[in-house]
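With one protein chain removed, the remaining protein chains of the complex are shown where they sit.
Let's turn to chain A:
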């Protein structure tokens, strides 16, 4: 009698625990997905910038690939100009400061700043985003297919 009572109590606890965990997981993930990709993401991609029609002067983070053959340095040696693209939309970027070591064309960056009146993103910081590839020198093809022609 006592033994079967123990068993029912254990079964009851098991049921309560499993139900609790399932409900908790469901609740948290529903909240996360209701909040949406944009609000929980670190940065907006160029398509997102166009979609939301970000007004000039509003601070946000822009992320994407540095378009091939888009980089140039001004004569002062500190002002950098390049295009950030997600292969659909391009955003021209101007940045005055030191770029991280990993910055290069065809690679991802995350940049903080705001658009000016001409639709150019004036960056206050530029961070390099490393991709998931790890390889010795010479074995990785450099990322030449990542939107070779800006806007194309």
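Some observations on this one:
The definition used in the following text is that a residue touches a chain if its C-beta (ideal position, glycine included) is under 8 Å from a C-beta of that chain, and two chains touch if they have at least 3 such contacts; residues count from 1.
In this text, contacts and distances are computed from a predicted model.
The unshown chain of the complex is recorded in UniProt as "Heme exporter protein C", chosen from "ABC transporter ATP-binding protein", "Outer membrane lipoprotein carrier protein LolA", "Heme exporter protein C" or "Glutamyl-tRNA(Gln) amidotransferase subunit A".
Between the chain not shown and the residues A:5, A:77 or A:137, the one that touches is A:137. Mapped onto chain A, contacts with the missing chain fall at residues 10, 13-14, 17, 20-21, 24-25, 28-29, 32, 37, 40-45, 63, 99-102, 107, 110, 125-140.
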